[in-house]
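Shown here: the complex without one of its protein chains, the others still in place.
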Amino acid sequence: MDARVPPVTPLHEVDPTILLVLNLAGTFVFGLSGGLAAVRARLDIFGVMALGVVVGLAGGITRDVLIGIPPQTFRDWRYLVVAGGAGLVAFLAPRWLDRLGRPILILDGAGLALFCVTGASTALDHHVGGLEAVVLGAITGIGGGMLRDIILREIPIVLRAGLYAIPALIGASIVVVAYKLGIHGLMVPVAGIGVCFLIRLIGIHYDLDMPRPPE
Amino acid sequence: MDARVPPVTPLHEVDPTILLVLNLAGTFVFGLSGGLAAVRARLDIFGVMALGVVVGLAGGITRDVLIGIPPQTFRDWRYLVVAGGAGLVAFLAPRWLDRLGRPILILDGAGLALFCVTGASTALDHHVGGLEAVVLGAITGIGGGMLRDIILREIPIVLRAGLYAIPALIGASIVVVAYKLGIHGLMVPVAGIGVCFLIRLIGIHYDLDMPRPPE
Partner (left out) sequence: MDARVPPVTPLHEVDPTILLVLNLAGTFVFGLSGGLAAVRARLDIFGVMALGVVVGLAGGITRDVLIGIPPQTFRDWRYLVVAGGAGLVAFLAPRWLDRLGRPILILDGAGLALFCVTGASTALDHHVGGLEAVVLGAITGIGGGMLRDIILREIPIVLRAGLYAIPALIGASIVVVAYKLGIHGLMVPVAGIGVCFLIRLIGIHYDLDMPRPPE
């Protein structure tokens, strides 16, 4: 958080250590997803760790650049270490992680829920408008995975299939609507995270897709 | 426009409402191009709207990041709504839009002409040098389409075929040269837009390409 801007969202009521641990955990899970995709694409050890960093950090970096503030993750080495470490784990134990496919997918959904809420809160803290904060929250959650797919030469999966962006948009919307209604307290981010995570789980369980254009 | 920087280009003499309407119209046409390309690539409804936003906004966002100012379009929700709305139109009525191929191509040329001129003016207003302002003007016009092609896993068409970047560079150059010569007045942006649009129309009509390297 940029110390010069007084935060306006309830997220700052969370104990900073808990928030840091949550953020690092989300970064780690996203880094695993990047590392695993890189192993499948047969990148070398540097490439696998780099993809871990990209997926772990790119969403938040994109959000900060679009807000117009220095990317916060480049001011805290722990995010780089955790994301690169996740890539290293993927390089060393890809088979073990592949067998954990479903739990990782669920943890990834939890990371998505966390990041869309922290992303929207950060945007509001920097006095961005409501719709922009919703979009920036979603970008925080989906940006890393989009860049992963572009680097690995695939059309981003989030644009094509699955229920991934919609829960992120809804989670971010809950934060923004509560803020506009003057609702404070920790229940706001908790609700945003919970609803986003729940919708994502439903999407995973029933293998839901968004509508596609007619042939 | 960043209110803290006194504008130096004639663009600020344009009635702000007219300029806004023009900019939103250009954003809409660019958003249609993104949405249509996304429909052809079989993205889902979120992907189609997201591509509309990317093509409508990415050029101006890239310009602002390269200048070093907070992206202006993320400070005004109307651009997001118009670009996303254009994507939605492309999702709902792709066949109707496909039949309008040529009028849309011409409107896209008008958007290109507008954006290279407003882009170069914005750059000059922020005290960027002349050559840099020309390049930033062209990026404002062509950046969205380039990112569309990269996301859809194609080599950007603007780098390969057609007469698209050259009219943008010429339109931006007219703004910059007039500024350096101390020529003021609304005729400057009008000339930049007119010349860029005309060259683009000639390129469309005669299906002109730029020279390619020998085999």
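Which chain is which? They are A and B, in the order written, and residues in each are numbered from 1.
The criterion applied here is as follows: contacts are C-beta pairs under 8 Å (C-beta built on N, C-alpha and C of every residue); 3 or more make two chains touch, one makes a residue touch a chain.
Here the structure is a predicted model, which means the values were calculated and not measured.
Contact with the chain that does not appear here is found for just one residue of B:24, B:105 or B:210, B:210.
Residues of chain A that touch the chain left out of the display are 38-39, 41-48, 50-51, 53, 61, 65, 69-71, 74-77, 80-81, 91, 94, 150-153. The chain not shown here touches chain B at positions 65-68, 128-132, 135-136, 146, 150, 153-156, 158-161, 165-166, 209-213.
By our rule, only the chains that are shown with their structure count from here on.
Taking each chain's centre as the average of its CA atoms, chain A and chain B sit 30 Å apart.
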